[in-house]
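Every protein chain of the complex appears in place save one, which is left out.
A and B are the chain letters, set down in written order, and residue numbers restart from 1 in every chain.
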Amino acid sequence: MQHLGQMLANGLAMGCIYALVALGFVLVYRAVAVINFAQGEFVMISAFFGVMAATLLRLPLALSYFVVFLAMAAFGFIIQRLTYYPLRGKPHLTVVICTVGLHIVLKNGARLLWGPYPLSFPSFFRREPMEVMGILIVPQTLFIIGVTGSLFFLFYLFFKKTMMGYMMQATAQDPEAARLMGIRVDRIIALTFVLNSLLAGAAGLLLGPIFLVTTDMGGAVLIKAFCATIIGGFGSVPGAVVGGVFLGIVEILAAGYVSTFFKDGLAFGVIILILLLAPQGIFGEKVAERA
Amino acid sequence: MKDRMKSYSQALWISIGSMIILLFPLIVSQYYQQLGCVAGVYAILVLGYDFILGRAGQFSLGHIAFFGIGAYTSALLSVNWSVPFWLALPAAALASSLFGLFIGVPVLRLRGPYLAIATLGFAEIVRLILSRWDRVTRGVDGIAGIKAPTIGPLIFDNTVSFYYIILFFLVLMIFIAERIHRGKYGRLLMAIRENELAAEVMGIDTSKGKIMAFVLSALYAGVAGSLYAHLFSYISPETFDIEHAIVILYMLIIGGSGSTAGAILGAVLLTFLPEWLRFLKDYYLLLYGIGIILMMIFMPYGIIGLIRQLRLQVFSNH
Partner (left out) sequence: MKERTKLSIILETKNLTKYFGGLQALRSIDFQVKKGEIRALIGPNGAGKTTFLNVLTGLYPPSGGDVQLKGVSILGLKPHSITQRGIARTFQAIRLFGEMSVLENVMIAHHCRTKEGILSTLLRTEASKKEEKMIQERALETLKAVGLDEKKGQVAKSLPYGEQRLLEMARALSTEPDLILLDEPSAGMNRKEATWLMERIENIRTQGITIILVEHNMRLVMNISHRVTVLDFGEKIAEGTPEEIKNNSKVIEAYLGKKGDHART
(Lines give C-alpha, C1' and ligand atoms only; values in the text may rest on other atoms or scores of the structure.)
Protein backbone atom coordinates (compact mmCIF):
# COMPACT_ATOMS: atom_id res chain seq x y z
CA MET A 1 0.00 0.00 0.00
CA GLN A 2 2.89 2.23 0.85
CA HIS A 3 4.50 1.36 -2.42
CA LEU A 4 1.37 2.06 -4.41
CA GLY A 5 0.80 5.34 -2.62
CA GLN A 6 4.30 6.45 -3.40
CA MET A 7 3.90 5.56 -7.04
CA LEU A 8 0.62 7.40 -7.25
CA ALA A 9 2.15 10.48 -5.72
CA ASN A 10 5.08 10.42 -8.08
CA GLY A 11 2.82 9.68 -11.00
CA LEU A 12 0.61 12.55 -10.00
CA ALA A 13 3.57 14.90 -9.89
CA MET A 14 4.87 13.85 -13.28
CA GLY A 15 1.38 13.96 -14.63
CA CYS A 16 0.93 17.50 -13.43
CA ILE A 17 4.06 18.52 -15.25
CA TYR A 18 2.86 16.82 -18.41
CA ALA A 19 -0.43 18.58 -17.93
CA LEU A 20 1.27 21.98 -17.84
CA VAL A 21 3.01 21.32 -21.14
CA ALA A 22 -0.12 19.88 -22.69
CA LEU A 23 -2.17 22.84 -21.54
CA GLY A 24 0.09 25.33 -23.29
CA PHE A 25 0.13 23.11 -26.33
CA VAL A 26 -3.65 22.98 -26.52
CA LEU A 27 -3.99 26.73 -26.03
CA VAL A 28 -1.78 27.33 -29.04
CA TYR A 29 -3.67 24.77 -31.03
CA ARG A 30 -7.01 26.29 -30.19
CA ALA A 31 -5.81 29.78 -30.97
CA VAL A 32 -4.13 29.17 -34.30
CA ALA A 33 -4.85 25.54 -35.20
CA VAL A 34 -1.17 24.74 -35.25
CA ILE A 35 0.69 21.85 -33.70
CA ASN A 36 3.70 23.37 -32.06
CA PHE A 37 6.49 20.89 -32.72
CA ALA A 38 8.86 23.10 -30.79
CA GLN A 39 6.88 22.78 -27.56
CA GLY A 40 9.42 20.48 -25.98
CA GLU A 41 12.16 23.00 -26.66
CA PHE A 42 10.36 25.70 -24.71
CA VAL A 43 10.45 23.41 -21.73
CA MET A 44 14.09 22.66 -22.32
CA ILE A 45 15.11 26.29 -22.69
CA SER A 46 13.32 27.17 -19.50
CA ALA A 47 15.18 24.44 -17.65
CA PHE A 48 18.46 25.86 -18.91
CA PHE A 49 17.45 29.37 -17.93
CA GLY A 50 16.72 27.97 -14.51
CA VAL A 51 20.12 26.36 -14.26
CA MET A 52 21.77 29.64 -15.20
CA ALA A 53 19.69 31.64 -12.75
CA ALA A 54 20.46 29.28 -9.91
CA THR A 55 24.13 28.53 -10.59
CA LEU A 56 25.48 31.54 -12.48
CA LEU A 57 23.48 34.22 -10.81
CA ARG A 58 23.16 32.26 -7.60
CA LEU A 59 19.69 33.45 -6.98
CA PRO A 60 17.48 31.91 -4.33
CA LEU A 61 14.54 29.76 -5.40
CA ALA A 62 11.77 32.30 -5.57
CA LEU A 63 13.87 34.87 -7.35
CA SER A 64 15.23 32.45 -9.93
CA TYR A 65 11.74 31.27 -10.74
CA PHE A 66 10.64 34.87 -11.14
CA VAL A 67 13.55 35.75 -13.39
CA VAL A 68 13.02 32.69 -15.55
CA PHE A 69 9.34 33.47 -15.91
CA LEU A 70 10.19 36.94 -17.16
CA ALA A 71 12.73 35.50 -19.53
CA MET A 72 10.30 32.92 -20.85
CA ALA A 73 7.59 35.50 -21.39
CA ALA A 74 9.96 37.61 -23.43
CA PHE A 75 11.24 34.54 -25.22
CA GLY A 76 7.75 33.40 -26.13
CA PHE A 77 6.88 36.81 -27.45
CA ILE A 78 9.98 37.13 -29.58
CA ILE A 79 9.66 33.66 -31.05
CA GLN A 80 6.05 34.29 -31.91
CA ARG A 81 6.86 37.56 -33.58
CA LEU A 82 9.62 36.04 -35.67
CA THR A 83 8.02 32.80 -36.72
CA TYR A 84 4.29 32.68 -36.29
CA TYR A 85 3.42 36.30 -37.05
CA PRO A 86 4.83 36.38 -40.60
CA LEU A 87 2.93 33.20 -41.35
CA ARG A 88 -0.49 34.09 -40.03
CA GLY A 89 -3.17 33.06 -42.42
CA LYS A 90 -0.95 30.70 -44.35
CA PRO A 91 -1.92 27.04 -44.74
CA HIS A 92 -1.48 24.85 -41.71
CA LEU A 93 1.13 22.58 -43.22
CA THR A 94 3.37 25.57 -43.83
CA VAL A 95 3.14 26.76 -40.27
CA VAL A 96 3.63 23.31 -38.82
CA ILE A 97 6.75 22.78 -40.88
CA CYS A 98 7.93 26.11 -39.56
CA THR A 99 7.51 24.86 -36.02
CA VAL A 100 9.54 21.79 -36.95
CA GLY A 101 12.23 24.16 -38.16
CA LEU A 102 11.95 26.08 -34.93
CA HIS A 103 12.41 22.82 -33.04
CA ILE A 104 15.68 22.25 -34.88
CA VAL A 105 16.84 25.82 -34.38
CA LEU A 106 16.13 25.86 -30.67
CA LYS A 107 17.56 22.44 -30.04
CA ASN A 108 20.80 23.12 -31.86
CA GLY A 109 21.00 26.71 -30.77
CA ALA A 110 20.79 25.51 -27.20
CA ARG A 111 23.46 22.95 -27.87
CA LEU A 112 25.80 25.61 -29.20
CA LEU A 113 25.11 27.86 -26.26
CA TRP A 114 25.22 25.39 -23.44
CA GLY A 115 27.17 22.49 -24.85
CA PRO A 116 26.26 18.86 -25.27
CA TYR A 117 26.83 17.81 -21.66
CA PRO A 118 23.96 17.51 -19.26
CA LEU A 119 23.78 20.11 -16.53
CA SER A 120 22.31 19.57 -13.16
CA PHE A 121 19.70 21.76 -11.68
CA PRO A 122 20.35 22.50 -8.07
CA SER A 123 17.61 21.28 -5.84
CA PHE A 124 16.21 23.62 -3.26
CA PHE A 125 14.77 20.87 -1.13
CA ARG A 126 16.06 18.31 1.30
CA ARG A 127 16.40 14.86 -0.12
CA GLU A 128 14.92 12.95 2.79
CA PRO A 129 11.36 11.90 2.32
CA MET A 130 8.60 13.14 4.60
CA GLU A 131 5.62 11.20 5.67
CA VAL A 132 2.28 12.47 4.42
CA MET A 133 -0.85 10.45 5.08
CA GLY A 134 1.16 7.35 5.63
CA ILE A 135 3.08 7.69 2.38
CA LEU A 136 6.76 8.54 2.06
CA ILE A 137 7.13 11.46 -0.30
CA VAL A 138 10.12 13.54 -1.22
CA PRO A 139 9.44 17.27 -0.63
CA GLN A 140 10.15 17.97 -4.26
CA THR A 141 7.13 15.90 -5.25
CA LEU A 142 4.85 17.82 -2.94
CA PHE A 143 6.25 21.05 -4.23
CA ILE A 144 5.51 20.05 -7.80
CA ILE A 145 1.97 19.09 -6.99
CA GLY A 146 1.48 22.25 -5.02
CA VAL A 147 2.90 24.55 -7.63
CA THR A 148 1.13 22.99 -10.58
CA GLY A 149 -2.11 22.90 -8.66
CA SER A 150 -1.82 26.61 -7.95
CA LEU A 151 -0.91 27.36 -11.51
CA PHE A 152 -3.92 25.47 -12.80
CA PHE A 153 -6.12 27.31 -10.39
CA LEU A 154 -4.65 30.68 -11.40
CA PHE A 155 -5.04 29.76 -15.02
CA TYR A 156 -8.64 28.77 -14.46
CA LEU A 157 -9.34 32.11 -12.82
CA PHE A 158 -7.68 33.95 -15.65
CA PHE A 159 -9.32 31.99 -18.41
CA LYS A 160 -12.84 31.90 -17.11
CA LYS A 161 -13.11 34.97 -14.98
CA THR A 162 -11.17 37.76 -16.59
CA MET A 163 -11.95 39.82 -19.64
CA MET A 164 -8.74 38.71 -21.24
CA GLY A 165 -9.58 35.10 -20.70
CA TYR A 166 -12.90 35.63 -22.40
CA MET A 167 -11.21 37.29 -25.30
CA MET A 168 -8.91 34.32 -25.63
CA GLN A 169 -11.81 31.93 -25.66
CA ALA A 170 -13.67 34.02 -28.22
CA THR A 171 -10.64 34.27 -30.47
CA ALA A 172 -10.10 30.54 -30.31
CA GLN A 173 -13.68 29.82 -31.25
CA ASP A 174 -14.06 32.27 -34.09
CA PRO A 175 -11.28 34.74 -34.92
CA GLU A 176 -13.38 36.56 -37.51
CA ALA A 177 -16.24 37.16 -35.16
CA ALA A 178 -13.82 38.17 -32.45
CA ARG A 179 -12.22 40.71 -34.73
CA LEU A 180 -15.60 42.12 -35.61
CA MET A 181 -16.30 42.60 -31.96
CA GLY A 182 -13.25 44.72 -31.57
CA ILE A 183 -10.91 42.16 -30.12
CA ARG A 184 -7.33 42.69 -31.14
CA VAL A 185 -6.87 39.19 -32.42
CA ASP A 186 -3.17 39.55 -33.14
CA ARG A 187 -2.52 40.66 -29.60
CA ILE A 188 -4.55 37.82 -28.17
CA ILE A 189 -2.60 35.35 -30.24
CA ALA A 190 0.65 36.87 -29.04
CA LEU A 191 -0.66 36.56 -25.50
CA THR A 192 -1.48 32.93 -26.10
CA PHE A 193 2.06 32.22 -27.16
CA VAL A 194 3.42 34.05 -24.15
CA LEU A 195 1.12 32.09 -21.90
CA ASN A 196 2.27 28.88 -23.53
CA SER A 197 5.83 29.91 -22.96
CA LEU A 198 5.12 30.52 -19.28
CA LEU A 199 3.38 27.21 -18.82
CA ALA A 200 6.12 25.32 -20.61
CA GLY A 201 8.56 27.37 -18.62
CA ALA A 202 7.02 26.29 -15.35
CA ALA A 203 7.21 22.70 -16.50
CA GLY A 204 10.86 23.11 -17.34
CA LEU A 205 11.65 24.55 -13.92
CA LEU A 206 9.87 21.69 -12.24
CA LEU A 207 11.39 19.03 -14.44
CA GLY A 208 14.91 20.36 -14.10
CA PRO A 209 15.66 19.05 -10.64
CA ILE A 210 14.20 15.63 -11.38
CA PHE A 211 16.24 14.81 -14.42
CA LEU A 212 19.48 16.16 -15.75
CA VAL A 213 18.99 19.07 -18.06
CA THR A 214 20.05 18.29 -21.62
CA THR A 215 19.32 19.84 -24.98
CA ASP A 216 17.71 16.59 -26.08
CA MET A 217 14.97 16.59 -23.50
CA GLY A 218 12.53 18.42 -25.75
CA GLY A 219 11.73 15.42 -27.88
CA ALA A 220 10.44 13.22 -25.10
CA VAL A 221 8.45 16.07 -23.61
CA LEU A 222 6.76 16.72 -26.94
CA ILE A 223 5.59 13.14 -27.16
CA LYS A 224 4.11 13.35 -23.67
CA ALA A 225 2.28 16.53 -24.63
CA PHE A 226 0.86 14.88 -27.73
CA CYS A 227 -0.21 11.89 -25.74
CA ALA A 228 -1.83 13.92 -23.00
CA THR A 229 -3.83 16.04 -25.40
CA ILE A 230 -4.99 13.02 -27.32
CA ILE A 231 -6.04 11.14 -24.21
CA GLY A 232 -7.97 14.10 -22.97
CA GLY A 233 -9.34 14.94 -26.36
CA PHE A 234 -7.44 17.11 -28.73
CA GLY A 235 -8.48 20.71 -28.51
CA SER A 236 -10.01 20.32 -25.10
CA VAL A 237 -8.48 22.47 -22.38
CA PRO A 238 -9.62 20.43 -19.40
CA GLY A 239 -8.83 17.35 -21.43
CA ALA A 240 -5.18 18.31 -21.69
CA VAL A 241 -4.91 18.59 -17.94
CA VAL A 242 -6.77 15.37 -17.26
CA GLY A 243 -4.83 13.60 -20.00
CA GLY A 244 -1.52 14.74 -18.60
CA VAL A 245 -2.22 13.56 -15.11
CA PHE A 246 -3.61 10.31 -16.40
CA LEU A 247 -0.51 9.69 -18.49
CA GLY A 248 1.80 10.45 -15.60
CA ILE A 249 0.08 7.97 -13.35
CA VAL A 250 -0.26 5.24 -15.95
CA GLU A 251 3.40 5.53 -16.89
CA ILE A 252 4.60 5.09 -13.34
CA LEU A 253 2.22 2.23 -12.71
CA ALA A 254 3.26 0.51 -15.91
CA ALA A 255 6.93 0.96 -15.06
CA GLY A 256 6.35 -0.33 -11.57
CA TYR A 257 4.11 -3.27 -12.25
CA VAL A 258 4.99 -4.30 -15.76
CA SER A 259 8.46 -3.24 -16.79
CA THR A 260 10.48 -0.14 -17.38
CA PHE A 261 11.30 -1.60 -20.76
CA PHE A 262 8.03 -0.46 -22.23
CA LYS A 263 7.91 2.93 -20.64
CA ASP A 264 9.33 4.67 -23.71
CA GLY A 265 7.00 3.18 -26.18
CA LEU A 266 4.04 3.40 -23.85
CA ALA A 267 3.15 6.96 -24.70
CA PHE A 268 3.29 6.21 -28.40
CA GLY A 269 1.36 3.01 -28.01
CA VAL A 270 -1.35 4.81 -26.09
CA ILE A 271 -1.51 7.53 -28.71
CA ILE A 272 -2.02 5.06 -31.48
CA LEU A 273 -4.51 2.94 -29.60
CA ILE A 274 -6.64 5.91 -28.72
CA LEU A 275 -6.48 7.43 -32.17
CA LEU A 276 -7.62 4.19 -33.64
CA LEU A 277 -10.28 3.27 -31.16
CA ALA A 278 -11.61 6.43 -29.60
CA PRO A 279 -9.99 9.33 -31.37
CA GLN A 280 -12.06 11.95 -29.66
CA GLY A 281 -10.42 11.14 -26.35
CA ILE A 282 -12.27 11.99 -23.19
CA PHE A 283 -13.66 15.41 -23.99
CA GLY A 284 -12.62 16.12 -27.49
CA GLU A 285 -13.93 17.20 -30.86
CA LYS A 286 -14.76 14.88 -33.66
CA VAL A 287 -11.55 13.79 -35.20
CA ALA A 288 -12.14 11.11 -37.79
CA GLU A 289 -14.71 10.37 -40.44
CA ARG A 290 -17.32 7.78 -39.64
CA ALA A 291 -15.82 4.48 -40.65
CA MET B 1 9.05 28.44 -85.42
CA LYS B 2 9.15 29.47 -81.77
CA ASP B 3 7.69 26.14 -80.77
CA ARG B 4 10.30 24.24 -82.70
CA MET B 5 13.05 26.26 -81.11
CA LYS B 6 11.52 25.58 -77.71
CA SER B 7 11.50 21.84 -78.24
CA TYR B 8 15.02 21.90 -79.63
CA SER B 9 16.31 23.73 -76.59
CA GLN B 10 14.37 21.39 -74.33
CA ALA B 11 15.89 18.40 -76.07
CA LEU B 12 19.31 19.97 -75.71
CA TRP B 13 18.90 20.51 -71.97
CA ILE B 14 17.63 16.99 -71.50
CA SER B 15 20.57 15.56 -73.40
CA ILE B 16 23.10 17.55 -71.45
CA GLY B 17 21.42 16.67 -68.20
CA SER B 18 21.30 13.00 -69.06
CA MET B 19 24.95 12.98 -70.04
CA ILE B 20 25.92 14.55 -66.74
CA ILE B 21 23.87 12.09 -64.78
CA LEU B 22 25.20 9.12 -66.71
CA LEU B 23 28.83 10.12 -66.58
CA PHE B 24 28.70 11.53 -63.06
CA PRO B 25 30.28 8.63 -61.19
CA LEU B 26 33.09 8.32 -63.68
CA ILE B 27 34.30 11.83 -63.18
CA VAL B 28 34.07 12.34 -59.45
CA SER B 29 35.81 10.93 -56.41
CA GLN B 30 34.64 7.81 -54.62
CA TYR B 31 33.14 9.93 -51.87
CA TYR B 32 30.95 11.82 -54.29
CA GLN B 33 30.08 8.62 -56.08
CA GLN B 34 28.63 7.34 -52.85
CA LEU B 35 26.80 10.60 -52.27
CA GLY B 36 25.33 10.24 -55.70
CA CYS B 37 24.08 6.78 -54.78
CA VAL B 38 22.57 8.04 -51.55
CA ALA B 39 20.94 10.90 -53.41
CA GLY B 40 19.42 8.44 -55.84
CA VAL B 41 18.03 6.26 -53.06
CA TYR B 42 16.55 9.21 -51.26
CA ALA B 43 15.14 10.48 -54.53
CA ILE B 44 13.12 7.30 -54.84
CA LEU B 45 12.10 7.54 -51.19
CA VAL B 46 10.94 11.14 -51.47
CA LEU B 47 9.23 10.47 -54.77
CA GLY B 48 7.14 7.95 -52.89
CA TYR B 49 6.52 10.40 -50.06
CA ASP B 50 5.14 12.79 -52.63
CA PHE B 51 2.26 10.43 -53.35
CA ILE B 52 0.77 10.71 -49.90
CA LEU B 53 1.93 14.12 -48.76
CA GLY B 54 2.30 16.09 -51.96
CA ARG B 55 -0.42 14.69 -54.17
CA ALA B 56 -3.05 13.34 -51.82
CA GLY B 57 -2.40 16.11 -49.32
CA GLN B 58 -2.35 13.82 -46.27
CA PHE B 59 0.05 14.87 -43.55
CA SER B 60 1.80 11.59 -42.86
CA LEU B 61 5.04 11.67 -40.89
CA GLY B 62 5.54 7.94 -40.87
CA HIS B 63 7.12 7.47 -44.26
CA ILE B 64 10.53 6.71 -42.79
CA ALA B 65 9.11 3.59 -41.19
CA PHE B 66 8.45 2.03 -44.58
CA PHE B 67 12.00 2.85 -45.58
CA GLY B 68 13.13 0.87 -42.57
CA ILE B 69 10.76 -2.00 -43.20
CA GLY B 70 11.97 -2.28 -46.77
CA ALA B 71 15.61 -2.12 -45.77
CA TYR B 72 15.31 -4.67 -43.01
CA THR B 73 13.21 -7.07 -45.09
CA SER B 74 15.76 -7.04 -47.85
CA ALA B 75 18.65 -7.26 -45.43
CA LEU B 76 17.26 -10.19 -43.47
CA LEU B 77 16.37 -12.10 -46.61
CA SER B 78 19.86 -11.59 -47.93
CA VAL B 79 21.74 -12.36 -44.75
CA ASN B 80 19.63 -15.19 -43.34
CA TRP B 81 18.63 -17.06 -46.46
CA SER B 82 20.97 -15.72 -49.15
CA VAL B 83 18.06 -14.47 -51.19
CA PRO B 84 19.50 -12.69 -54.22
CA PHE B 85 18.99 -8.95 -54.52
CA TRP B 86 16.66 -9.22 -57.52
CA LEU B 87 14.21 -11.22 -55.41
CA ALA B 88 14.84 -9.41 -52.14
CA LEU B 89 13.97 -6.03 -53.58
CA PRO B 90 10.48 -6.95 -54.77
CA ALA B 91 9.93 -8.80 -51.52
CA ALA B 92 10.90 -5.67 -49.60
CA ALA B 93 8.57 -3.58 -51.74
CA LEU B 94 5.79 -6.04 -51.10
CA ALA B 95 6.42 -6.10 -47.35
CA SER B 96 6.36 -2.33 -47.14
CA SER B 97 3.23 -2.15 -49.24
CA LEU B 98 1.45 -4.62 -47.02
CA PHE B 99 2.36 -2.59 -43.95
CA GLY B 100 1.16 0.47 -45.80
CA LEU B 101 -2.16 -1.23 -46.31
CA PHE B 102 -2.55 -2.44 -42.71
CA ILE B 103 -1.57 0.87 -41.20
CA GLY B 104 -3.27 2.98 -43.84
CA VAL B 105 -6.74 1.56 -43.48
CA PRO B 106 -7.27 2.62 -39.86
CA VAL B 107 -5.00 5.62 -39.80
CA LEU B 108 -6.12 7.47 -42.92
CA ARG B 109 -9.53 8.03 -41.42
CA LEU B 110 -7.88 10.64 -39.22
CA ARG B 111 -7.64 14.29 -40.13
CA GLY B 112 -4.65 16.60 -40.25
CA PRO B 113 -2.91 16.84 -36.90
CA TYR B 114 -4.17 13.48 -35.67
CA LEU B 115 -2.88 11.74 -38.77
CA ALA B 116 0.46 13.43 -38.28
CA ILE B 117 0.72 12.30 -34.69
CA ALA B 118 -0.50 8.79 -35.37
CA THR B 119 1.92 8.25 -38.23
CA LEU B 120 4.73 9.75 -36.18
CA GLY B 121 3.87 7.32 -33.45
CA PHE B 122 3.89 4.46 -35.91
CA ALA B 123 7.32 5.47 -37.15
CA GLU B 124 8.69 5.62 -33.62
CA ILE B 125 7.23 2.24 -32.75
CA VAL B 126 8.79 0.67 -35.81
CA ARG B 127 12.12 2.15 -34.83
CA LEU B 128 11.75 0.89 -31.28
CA ILE B 129 11.00 -2.59 -32.56
CA LEU B 130 13.98 -2.49 -34.89
CA SER B 131 16.17 -1.38 -31.99
CA ARG B 132 14.91 -3.78 -29.37
CA TRP B 133 13.86 -6.99 -31.06
CA ASP B 134 17.38 -8.23 -30.93
CA ARG B 135 16.64 -11.76 -31.81
CA VAL B 136 15.31 -10.88 -35.23
CA THR B 137 16.68 -7.49 -36.13
CA ARG B 138 20.01 -7.67 -34.28
CA GLY B 139 18.92 -4.56 -32.40
CA VAL B 140 21.14 -1.53 -32.28
CA ASP B 141 24.06 -3.46 -33.69
CA GLY B 142 22.33 -3.53 -37.02
CA ILE B 143 22.71 -6.04 -39.80
CA ALA B 144 25.95 -6.43 -41.65
CA GLY B 145 27.06 -8.47 -44.59
CA ILE B 146 24.16 -7.75 -46.87
CA LYS B 147 25.06 -9.19 -50.22
CA ALA B 148 25.58 -7.11 -53.33
CA PRO B 149 23.45 -7.63 -56.43
CA THR B 150 24.68 -9.98 -59.09
CA ILE B 151 23.70 -10.56 -62.67
CA GLY B 152 25.23 -13.84 -63.71
CA PRO B 153 28.98 -13.55 -63.16
CA LEU B 154 28.85 -9.80 -62.63
CA ILE B 155 28.94 -8.62 -59.02
CA PHE B 156 27.83 -5.05 -58.41
CA ASP B 157 29.80 -4.49 -55.29
CA ASN B 158 31.53 -1.26 -56.05
CA THR B 159 30.02 2.16 -55.81
CA VAL B 160 30.13 3.01 -59.49
CA SER B 161 28.33 -0.11 -60.61
CA PHE B 162 25.77 0.27 -57.87
CA TYR B 163 25.15 3.83 -59.00
CA TYR B 164 23.83 2.52 -62.29
CA ILE B 165 21.55 0.06 -60.58
CA ILE B 166 20.11 2.85 -58.48
CA LEU B 167 19.80 5.03 -61.55
CA PHE B 168 17.94 2.25 -63.32
CA PHE B 169 15.45 1.95 -60.51
CA LEU B 170 15.12 5.70 -60.20
CA VAL B 171 14.24 6.05 -63.85
CA LEU B 172 11.78 3.18 -63.54
CA MET B 173 10.10 4.69 -60.50
CA ILE B 174 9.93 8.12 -62.13
CA PHE B 175 8.36 6.55 -65.17
CA ILE B 176 5.73 4.81 -63.06
CA ALA B 177 5.04 7.94 -61.05
CA GLU B 178 4.60 10.14 -64.08
CA ARG B 179 2.31 7.66 -65.74
CA ILE B 180 0.16 7.63 -62.65
CA HIS B 181 0.19 11.38 -62.09
CA ARG B 182 -0.72 12.28 -65.63
CA GLY B 183 -3.63 9.92 -65.76
CA LYS B 184 -6.95 9.41 -64.08
CA TYR B 185 -5.51 8.44 -60.74
CA GLY B 186 -3.26 11.46 -60.49
CA ARG B 187 -6.22 13.70 -61.07
CA LEU B 188 -8.13 11.82 -58.41
CA LEU B 189 -5.41 12.37 -55.82
CA MET B 190 -5.24 16.07 -56.62
CA ALA B 191 -8.98 16.36 -56.16
CA ILE B 192 -8.69 14.70 -52.77
CA ARG B 193 -5.98 17.14 -51.82
CA GLU B 194 -7.84 20.19 -53.08
CA ASN B 195 -11.16 19.42 -51.46
CA GLU B 196 -11.70 16.00 -50.00
CA LEU B 197 -15.35 16.51 -49.26
CA ALA B 198 -16.14 17.71 -52.75
CA ALA B 199 -14.22 14.80 -54.22
CA GLU B 200 -16.24 12.36 -52.14
CA VAL B 201 -19.46 13.98 -53.22
CA MET B 202 -18.35 13.86 -56.86
CA GLY B 203 -18.39 10.11 -56.59
CA ILE B 204 -14.78 9.43 -55.71
CA ASP B 205 -14.07 6.82 -53.06
CA THR B 206 -11.69 9.04 -51.12
CA SER B 207 -10.84 6.40 -48.52
CA LYS B 208 -9.73 4.00 -51.18
CA GLY B 209 -7.83 6.76 -52.97
CA LYS B 210 -5.95 7.79 -49.86
CA ILE B 211 -5.12 4.22 -48.95
CA MET B 212 -3.80 3.52 -52.41
CA ALA B 213 -1.63 6.63 -52.27
CA PHE B 214 -0.30 5.45 -48.92
CA VAL B 215 0.40 1.96 -50.22
CA LEU B 216 2.15 3.36 -53.27
CA SER B 217 4.29 5.58 -51.10
CA ALA B 218 5.15 2.57 -48.96
CA LEU B 219 6.05 0.57 -52.04
CA TYR B 220 8.48 3.25 -53.19
CA ALA B 221 9.95 3.40 -49.71
CA GLY B 222 10.40 -0.35 -49.76
CA VAL B 223 12.30 -0.20 -53.02
CA ALA B 224 14.45 2.62 -51.67
CA GLY B 225 15.06 0.69 -48.47
CA SER B 226 16.21 -2.39 -50.26
CA LEU B 227 18.56 -0.39 -52.46
CA TYR B 228 19.94 1.34 -49.37
CA ALA B 229 20.59 -1.93 -47.60
CA HIS B 230 22.42 -3.50 -50.50
CA LEU B 231 24.34 -0.33 -51.25
CA PHE B 232 25.91 -0.03 -47.84
CA SER B 233 25.73 -3.75 -47.01
CA TYR B 234 25.04 -2.61 -43.44
CA ILE B 235 21.98 -1.04 -41.85
CA SER B 236 21.04 0.02 -38.33
CA PRO B 237 17.91 1.45 -36.76
CA GLU B 238 19.36 4.98 -36.49
CA THR B 239 18.81 5.63 -40.17
CA PHE B 240 15.08 5.26 -39.63
CA ASP B 241 14.50 7.60 -36.71
CA ILE B 242 12.47 10.78 -36.35
CA GLU B 243 15.42 13.01 -37.21
CA HIS B 244 15.58 11.34 -40.59
CA ALA B 245 11.83 11.50 -40.93
CA ILE B 246 12.14 15.25 -40.63
CA VAL B 247 14.89 15.29 -43.24
CA ILE B 248 12.78 13.56 -45.86
CA LEU B 249 9.91 15.88 -45.05
CA TYR B 250 12.22 18.79 -45.72
CA MET B 251 13.49 17.22 -48.91
CA LEU B 252 10.00 17.13 -50.29
CA ILE B 253 8.97 20.55 -49.02
CA ILE B 254 12.13 22.33 -50.10
CA GLY B 255 12.16 20.72 -53.51
CA GLY B 256 8.49 21.36 -53.92
CA SER B 257 5.75 18.96 -52.96
CA GLY B 258 3.28 17.76 -55.52
CA SER B 259 5.96 17.60 -58.17
CA THR B 260 8.25 14.83 -59.37
CA ALA B 261 11.00 17.27 -60.16
CA GLY B 262 10.57 18.80 -56.74
CA ALA B 263 10.93 15.48 -54.95
CA ILE B 264 14.09 14.61 -56.81
CA LEU B 265 15.56 18.08 -56.54
CA GLY B 266 14.92 18.15 -52.81
CA ALA B 267 16.50 14.75 -52.28
CA VAL B 268 19.60 15.56 -54.30
CA LEU B 269 20.00 19.02 -52.82
CA LEU B 270 19.66 17.94 -49.23
CA THR B 271 22.04 15.04 -49.77
CA PHE B 272 24.82 17.17 -51.20
CA LEU B 273 24.21 20.35 -49.26
CA PRO B 274 25.30 19.00 -45.87
CA GLU B 275 28.57 17.98 -47.46
CA TRP B 276 29.19 21.38 -49.00
CA LEU B 277 28.22 23.06 -45.77
CA ARG B 278 30.53 20.81 -43.71
CA PHE B 279 32.66 23.78 -42.94
CA LEU B 280 29.87 25.15 -40.83
CA LYS B 281 30.39 22.24 -38.47
CA ASP B 282 28.25 22.66 -35.40
CA TYR B 283 26.35 25.56 -36.84
CA TYR B 284 25.12 23.49 -39.72
CA LEU B 285 21.93 22.19 -38.13
CA LEU B 286 21.12 25.55 -36.65
CA LEU B 287 21.38 27.28 -40.00
CA TYR B 288 19.40 24.44 -41.52
CA GLY B 289 16.54 25.10 -39.14
CA ILE B 290 16.69 28.84 -39.76
CA GLY B 291 16.70 28.12 -43.45
CA ILE B 292 13.52 26.11 -43.13
CA ILE B 293 11.79 28.87 -41.21
CA LEU B 294 12.83 31.47 -43.76
CA MET B 295 11.73 29.19 -46.52
CA MET B 296 8.28 28.76 -45.07
CA ILE B 297 7.94 32.50 -44.81
CA PHE B 298 9.20 33.38 -48.26
CA MET B 299 9.01 30.28 -50.39
CA PRO B 300 6.48 27.86 -48.97
CA TYR B 301 6.00 25.95 -52.18
CA GLY B 302 9.58 24.92 -52.45
CA ILE B 303 12.01 25.59 -55.22
CA ILE B 304 9.87 24.10 -57.93
CA GLY B 305 6.93 26.10 -56.64
CA LEU B 306 8.97 29.26 -56.89
CA ILE B 307 10.06 28.42 -60.42
CA ARG B 308 6.46 27.80 -61.40
CA GLN B 309 5.38 31.09 -59.92
CA LEU B 310 8.13 32.94 -61.76
CA ARG B 311 7.22 31.21 -64.99
CA LEU B 312 3.58 32.24 -64.62
CA GLN B 313 4.58 35.80 -64.03
CA VAL B 314 6.91 35.81 -67.00
CA PHE B 315 4.26 34.37 -69.27
CA SER B 316 1.52 36.68 -68.10
CA ASN B 317 3.73 39.62 -68.98
CA HIS B 318 3.94 38.58 -72.60
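Basically, contacts are C-beta pairs under 8 Å (C-beta built on N, C-alpha and C of every residue); 3 or more make two chains touch, one makes a residue touch a chain.
What you see is a predicted model; the values in this text were computed from it and never measured.
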Seminar exercise, completed: Answer for the absent chain's shown contacts is B
Seminar exercise, completed: Across B:Leu87, B:Val136, B:Ala198 or B:Leu310, the one contacting the chain not displayed is B:Ala198
Seminar exercise, completed: It is residues of chain B that touch the chain not shown, namely 176, 179-180, 183-185, 187-188, 190-191, 194-195, 197-207, 212
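By our rule, only the chains that are shown with their structure count from here on.
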Exercise. Between chain A and chain B, what is the gap in Å from one C-alpha centre to the other?
Worked result: 34
For this session: Could you pull out which chain B residues touch chain A in their complex?
Result: 59, 106-107, 109-114, 116-118, 120-122, 124-125, 128, 132, 207, 242, 246, 249-250, 253, 282-283, 285-286, 288-293, 295-297, 300
For this session: Using the touch rule from the top, collect the residues of chain A that touch chain B in their complex.
Result: 29, 35, 82-83, 86-87, 90-98, 100-109, 111-112, 219, 223, 226, 230, 234, 261, 264-265, 268-269, 271-272, 275-276, 279, 287-289, 291
